[in-house]
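Only a single protein chain was left out; the remaining protein chains are all shown in position.
Right after this comes subunit A.
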Amino acid sequence: MAKVSILTPTNSPLELPIVTSKVPAGFPSPAEEYLGDTLDLNQIMVDNPTATFFARVQGESMTTTIFPDDILVVDRSVSPKHGSVVVAIVNNEFTVKRLNMNDGLTLVSDNPDYEPIRITGEMDLTVWGVVTGISRKL
């Protein structure tokens, strides 16, 4: 179908339309039918967008798996298990650690230079969310 667009000149109270028509020429692209979705990294990185938040890593307590400046994909709808990497709140600060549920609760750093944190009775530990992915640019 031909497209018709009406152009109107400015600065004139009485405007006379100029009609132009554009006729498509040439063959349509044979790939047109196959054009569809593009790939979006979110599709594989984020399972539940409603419950997912992002956090940025500072410090080296998890180096071997997680490095400073990495962006963590944190899914709060996932229940933490033994061995989960979690964002936890300890002493009112966010920290990323591996959750060890053998013999009480311990927050373990993947970097062997850091001591594990044993959660004792008077300590206040909140698991804020489970880390389900890491985004890093090289």
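A few comments on the model shown:
Here is the rule we go by: contacts are C-beta pairs under 8 Å (C-beta built on N, C-alpha and C of every residue); 3 or more make two chains touch, one makes a residue touch a chain; residues count from 1.
Here, contacts and distances are computed from a predicted model.
Taking the options "GntR family transcriptional regulator", "ATP-binding cassette domain-containing protein", "ABC transporter permease" or "Y-family DNA polymerase" in turn, only "Y-family DNA polymerase" matches the UniProt protein name of the chain that is not displayed. Subunit A meets the missing chain through residues 8, 10, 13-15, 48, 50-51, 53-59, 61, 71-72, 76-77, 87, 89, 92-96, 126, 128.
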